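As you look at this complex, bear in mind that one protein chain is not there, while each of the others sits in place.
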Amino acid sequence: MANTSVPDRQLIEGKPALVVIDIQKSTFIDNSAVRSIDNMPGYKERMIAAKDLIDSAHERDVPVIFIQEVHRPDFVDFGRELDGREGIHCLDGDPRTEIAKEEMGFLDGDYIVPKRRYSAFFGTDFEILLRGLQVNTLILCGGLTDVCVHYTFVDAHQSDYFCRVVEDCVAGSSIEAHEAALNAMEYLQTGARQQRSAVIEAISEYNAAA
Amino acid sequence: MANTSVPDRQLIEGKPALVVIDIQKSTFIDNSAVRSIDNMPGYKERMIAAKDLIDSAHERDVPVIFIQEVHRPDFVDFGRELDGREGIHCLDGDPRTEIAKEEMGFLDGDYIVPKRRYSAFFGTDFEILLRGLQVNTLILCGGLTDVCVHYTFVDAHQSDYFCRVVEDCVAGSSIEAHEAALNAMEYLQTGARQQRSAVIEAISEYNAAA
Amino acid sequence: MANTSVPDRQLIEGKPALVVIDIQKSTFIDNSAVRSIDNMPGYKERMIAAKDLIDSAHERDVPVIFIQEVHRPDFVDFGRELDGREGIHCLDGDPRTEIAKEEMGFLDGDYIVPKRRYSAFFGTDFEILLRGLQVNTLILCGGLTDVCVHYTFVDAHQSDYFCRVVEDCVAGSSIEAHEAALNAMEYLQTGARQQRSAVIEAISEYNAAA
Partner (left out) sequence: MANTSVPDRQLIEGKPALVVIDIQKSTFIDNSAVRSIDNMPGYKERMIAAKDLIDSAHERDVPVIFIQEVHRPDFVDFGRELDGREGIHCLDGDPRTEIAKEEMGFLDGDYIVPKRRYSAFFGTDFEILLRGLQVNTLILCGGLTDVCVHYTFVDAHQSDYFCRVVEDCVAGSSIEAHEAALNAMEYLQTGARQQRSAVIEAISEYNAAA
């Protein structure tokens, strides 16, 4: 390893927020084998597993931010997104585009940030919200590990946030792509990959009032 | 594959620019096995191979933009970059940080864009330059495939540019990470992965005056 | 004047969009003398005058983009906005925060871009939308001339758009501030200040299909 003096970091440095990326109704509505976006096996179960994270954040007054991919129905904002493997997805007004509020235990006081691109930072008010919340550590779950989670992580990392990804509460377009993205995130910040159990424990010990 | 109607794209759509990412003197100076940033086998040869791309761009008046990673010597702008696998790197004033101008055949009229982060778009004037050049297609070479190349590609993709990566003129932190990043880019834009020979042929047929 | 060779520009260069800034229900609901944000005399009439612009844009298939200032009800995203002359304003859920759709003749196919700050570019998808529409000229109306209009103009100008402000369809926090902001915009782009009649004439001659 090239870096011989990685600083010793806590799972939660400073003030945390839980960032739930693109857990939308489509995961719970669309059971077709061919989807507009490929999903690895066990996708839905990994999203369901994120609910425990959200519950633990609610209990400790850790802000919960739901990111929602949504495109204008005239396709004007797809940019280059249809030039690759993804088909038309997440149209505004489509019930599958809604945040999976019931399945995820969404509460009043949780935040929603709609986005048009993969990174939650790109063309959104996410940064304004994070500054307002004075957050230092972002804990990421949701999907796709190798697209929206990975590229949100990268922008957060480049913006000086401590970043963690809950590896059993994210899922990718394929198992290979999921695993490669987790490795790429761990390359950027040692200790980025975390298990749900460890994250819930760290959140349970977090004192928002301190 | 989820997208059943990928549009048919040319290798060069509209006006191209060649983007040479972080080919700096360190590659040609530092032969130590342990480096501040890990390199896959054959790294230097892949950077040298990029010179033919640059020469072909010069011949056809395709703009050549050299991206240069450079950090202030008091470390103030490293952000979270030392929290992972990379050690201290690319300090301003260190001869290894200089663009490899001689090795790459740098010419007057080529552009240099210094950057502090992985993506060439982050905290730089790259976007201003691309607008001024009225560029539509970015052809990427250099390194690391899985870090600066990948994340520059992602921001370019999110900013609606057609993006190509010259797979034999990029190199990663490891072969596995290199290959995974190439796959991730191809996921975003079908036809993103290109061989140097095909790119040189497309450039040779490009008419900047048209 | 310092610039002796200002290029000769058309009122509409390339493809236009009409940008309607912060014409919200509050203007038509709140008649109190003391408001959360100061308005110059004749404010409402100048907003009403913008409807003719919007109608003319609809007739010629010029995209109409409504910008909407809106803040989260827990105040988390006000930043420094309450450190100056403006009181709490534009809360999400307040009927006064809604776009003045009826008064402005809003049509299906018009766009809405919510924002948290003064500039329509700051923390929004406005840039993504403009790229998707392939717009070159932004025609601005609404309010406040000296705040959201001025600072949106500045960001558009810095992003290489041709910018026009319809001086009888904007209004400021005071007459002095309104006039100073118009002068500042004209400083940036000669010919930026335009009368509604001239803009409607230029739009009526614009051929979206050309």
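Order of writing sets the chain letters: A, B and C. Residues in each chain are counted from 1.
Heads up, the rule we're going with is that contacts are C-beta pairs under 8 Å (C-beta built on N, C-alpha and C of every residue); 3 or more make two chains touch, one makes a residue touch a chain.
Model, not experiment: these values are computed from the prediction.
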Candidate in contact with the missing chain, chosen from C:134, C:190 or C:204: C:190
Sole contact to the chain not displayed, among C:38, C:52, C:94 or C:168: C:38
Interface with the unshown chain - residue positions in subunit B: 72, 74, 76-79, 109, 111, 115-117, 122-129, 131-133
Subunit A, residues in touch with the chain not shown (by the definition above): 131-132, 159-160
Touching residues (missing chain, whole complex) on subunit C: 1-7, 9, 34-38, 79-80, 82-87, 117-119, 122, 146-147, 150-151, 154-155, 157-163, 173, 176-177, 180-181, 183-184, 186-190, 192
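Here, only the chains that are shown with their structure count from here on.
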Inter-centroid spacing, subunit C versus subunit B (mean Cα positions, whole Å): 38
Distance between the centres, which are taken as Cα means, of subunit C and subunit A, whole angstrom: 34
Between subunit A and subunit B, centroid-to-centroid distance (C-alpha), Å: 27
Interface hub residues of subunit B, defined as touching at least two other chains: 159-160
